[in-house]
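The other protein chains are all here in position, but one chain of the complex has been omitted.
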Amino acid sequence: MTLLGRWLVAQVGRAALAAWAIASLVFLLSRLDSAKATDLLLSEVDSLNSTALRTDTDATQRQARQAIKQRLGLEAPLFYVTRTQQVGVVKWHWHGLHNQYHQWLVGLLHGQLGLSFRDGQPIGPRWRAALAYTLPLTGLATLGAIAGALLLGLTLAGGPSAPALSGWRAGLHTLLTGLQALPLFALALGLLFTLANPDMLNILPAYAGSADTDELWDQQALRLVLPVLALVLAVLPELALLLAHTLRHELGSDYATTARAKGLSNRQLLQKHALPNAILPLLTAFAGLLPTLVAGAVVVEKIFSVPGTGRLLAEAVAMHDYPVVVAGVLLTALARLLALALADALYAWADPRIRLLS
Amino acid sequence: MKYLWFSWVLVLGSSSCSLPAKQQAGTTVNIRWNRDPENLSPLAQPNQNAVDAATLLHCSLLQVDLSTGTYSPALADSLPRTRLLGDSLTHLQYQLRRAASWDNGRPVLATDVAFTLKLIFCPGLPNEKARAPLGFIRDIKLDPTNPRRFTLVCRGQAPEFSFESGDFAIVPEDALDPTHSLRKFSVASVATANATEPTLAALVTRYQQADLGRNPKRLPGCGPYKLAKWKTNQYLTFERKTHWWADNLRPAPFVLQAKPAKLHFRIIADDATAALALRRHELDVLPQVSARDFKRLQESSAARQSFAFYSTVSYEVVTAGFNTRRPLLRDSLTRQALSKLFAPARLLQATQLGQGQRTVGLVHPGDRRYYASNLPLPAYNLPQAQTLLQRAGWTQQATGWTRSAVGSQAERLALMLRYRTDEPTFQTIALQFKAAAALLNIPVELRPTESSLLTTALREGNFDMYIRIQKGNPFAFDYAAMLHSRNAKEGNFTKFGTPATDRLIEAVATAETPVQKRQLLYRFQVMLQQQAPLVPLFFLSYRLVADRRLQNLYPSALRPGYSAPTITWAANAAPALAQQ
Partner (left out) sequence: MSQPVFRARATGFWFGVSWLLLVLGGGLLAPWLPLVFPPAVPDLQHIAEAPLWASSPTHWLGTDLQGRDVLTELLYGAWQVVSVSLPATLLATIVGALTGGAAGFWGNKGLRVSWAGWLAGAAAGWWALALPGRGPCSLALVGLAGLAWWYQRSHAAKPSGWPLPLDSLFQSALTLLGAVPRLVLVLVFAAGPALGTVQLVVLLVLVAWPEPASQVRAQMLRVRELSFVDAARAAGLAPTRVWYRHALPHACRPLLATAPLSLAGLIGLESTLAFLGVGRPPDVPSWGNLLGALQQEPSAWWILASAGGTLVLTLLALQQLAQQLGKRR
């Protein structure tokens, strides 16, 4: 137990360190490009107001940009040191603690993620609000996909032990492959047009964003059905086919032949012996899904109008709202690193031969 | 695959079974917004929805009357009286309505207007967007004898000043500056002040602490509605004030009407989802519908029964532009030749399903006074393009078109065309142009560009040609922003402009009489065709689908394309509705 404890502490420490490094990298890279952010604040893309431009000369535009920079704190030097290159001579300048990176880092250590460029709102609450929508959505979808994959994987592998699938199993296999070939948006739109269409089955709400606050919880749950279904169908094929593949391989190995010779039924063999051996890739895929719990799924969130983290992040990137992006990167990186550690722990639990890597 | 086949059936309209429409509660109108307004402070309006929200919460001196398409007085009791001083100053005298008052009963006075202007010009506030269109206002002079009368002092002279000067939301002084600390400053001194000036810095702090972007209640406007609920990226509900100052005005001016008791804006990002929500009667008004969705809805018999369809030609024109600084495109003949490679008629049919209007120039074809209808419409003409290229000095060879440039080696005609990635219309136009150019053996490189990067690329002149939407309005004929050499770094992406065309554009902008304006605009439209720095292909339509029982939508060529506050439910539509 103490070994496990020490391993956990080491993993969390390492995750924090790596997340900090990645967020710092993105912070610095994005700030190099802050001119675009100020441009977008001045005028929305493609709607350059004609009256604005008549009265505004280049000089007043420059002034306005300067004012925005000052307001957003983009005037301070970016980092402790900067490097300039003039005619081949590289020079390093030391700026001390008064720099953008230091301010961000200090804020971060106090638990503040900063303020949005676009509206000056604190970022933390906004991410919390978005997570409240994304977590149930992606959480349910992950559980659904894992359950579905176990079910379908066992079904697909459960047939007679010929190497080629036959009959309806082959059909199921092809169906899953077909699902995999569909882009996510086509899947989501397809569900929408079948299950929420007055001309077709009109049984589910068309969008997940609640229409009003005084809605009963069952109606709100109903609104989640379509987006969850779309996400499950999107990730299910790969998980199920992977599991089926490894299961069938296990069934063809020597120990399975021995066990069959001892009189074990195919079903017992699958569940008792093959599954524990075949579960490893599924766990990996599961760990790969965990970060989307935080990062959300843009396509589904947009089509079903879920105000989740995926859209928050995508819109922030499109609008060059870098503080929101950096916060998103930090959270996603942390989730991903912890998921990787969790996966390692699960490997060791699933197969006692595997030692925890320190 | 199966379900998409079925949805095809929907398109053909052969199946129709819709659930009974949900009963509308009270006089509520549900409208689709495609994105969150993000910020409801009248100073910073990041998108069109925020602008629309501001007209519900606040009143301006003058507002656009969608029934006539003109500015008409809202808080002001009439259009301002204009007085020209010398040749560089304008005085505009306004008088506020006697009835105008804030929610707490205090009258709206000239001091509130002065405070609003100071807020707009105060350094350190996020007011760049509000300031930009009002940059010509220098100062405000209050009338000591009449607290409702004031004069705006404007730099420069232009007929548009009279209405542009009144188009900003007036906010109450008492909410942000209860001690009237800003009264000792003039607007001019605020604009030039340092952000560290203690009084101004205190105001900035108060403004930021109030967090007005999310809490418009802290700056209560004198508009007809108040924000009742706002769930980010989900919905906003505006409730009609039970007692509003303009209720007692007889006759009620169009811009001061507010009929629905509740306006419910649902934020649905995806177009297909929004169309379905309309079909399910979760929405009553669906503005800015794409041509294909519009047609799909029209073709469904069930939808035809319950919805009305509106389409108006807007002031947005799809244009192709040339980078006139490039040696290849410096002469107008080459530009004219390349303009002949676009096929506006077929493109309008293909991309907008025929809804919209072809045009000879940038003047709206619906404007009969100024539109030069006797000029030829731009049209696809391959032989003419070839002749024009030859006249421009190009010779056709096996490898393409070349001509000898002055003082350097021969130049070869090859083009790079940029446009926004997310608009299928642009893509179709680009492919059509490329195919036409290929017939003449002119290579064209297509560079679809992500929208934020496109603006940068255009500003830096990193393109040969572009396709984009140019937005206009019916009020002003000022083309300086997009075609004056003075703005070559900001809005004039074509970098076009000769002293003669600059003078013409300035003359058009300042023309006083309609006759003079007509002559100058005619010359301008002729010049645009001859010089061809850009080719206006066609004006787009605004399409609106709304519940059949809704009346007084005033479908309009101006954003947002309808008038939310005037909407009423037909009296016989649903008896339950009339109660509230």
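Lettered A and B in written order, each chain numbered from 1.
By definition in this document, a contact is a pair of C-beta atoms (placed from the backbone, for glycine too) under 8 Å apart; a residue touches a chain by one contact, two chains touch by 3 or more.
Everything numeric in this text was worked out from a predicted model, so none of it was measured.
When the missing chain is restored to the complex, the residue among B:Arg97, B:Arg148 or B:Arg447 that touches it is B:Arg447. Interface note for the absent chain: among B:Leu263, B:Ala430 or B:Ala509, the touching residue is B:Ala430. For the chain left out of this panel, the touching residue among A:Phe193, A:Tyr207 or A:Phe304 is A:Phe193.
The missing chain lies against chain A, touching residues 14, 18-19, 21-22, 25-26, 30, 83, 90, 92, 162-164, 174, 177-178, 180-186, 189-190, 193, 237-238, 241-242, 244-246, 249, 280-281, 283-285, 287-288, 291, 295, 313-314, 317-318, 325, 328-329, 332-333, 336-337, 340, 343-344, 347, 351, 353-355, 357-358.
Residues of chain B that touch the chain left out of the display are 1, 4-5, 7-8, 10-11, 272, 292, 296, 343, 346-347, 349-351, 421-422, 424, 427-428, 430-432, 434-435, 445-450, 453.
Throughout what follows, only the chains that are shown with their structure count from here on.
One inter-chain figure worth recording: chain A and chain B are separated by 36 Å, centre to centre, where each centre is the mean of the chain's CA atoms.
Within the complex formed with chain A, the residues of chain B that make contact are 1, 3-4, 6-7, 9-10, 15-19, 38-39, 44, 46-47, 123-124, 126, 128-129, 131-133, 135-136, 156, 160, 164, 195, 208, 211, 213-214, 229, 231-235, 266-270, 272-273, 276-277, 279-280, 282, 300, 302, 420, 451-452, 454-456, 468-469, 471-473, 476, 478-482, 486-487, 489-491, 509. Contacts from chain A toward chain B in the complex involve residues 36, 39-58, 60-61, 64, 67-68, 70-71, 118-121, 126, 129, 178, 186, 189-194, 196-200, 202, 205-207, 209-213, 302-305, 307, 311, 318-320.
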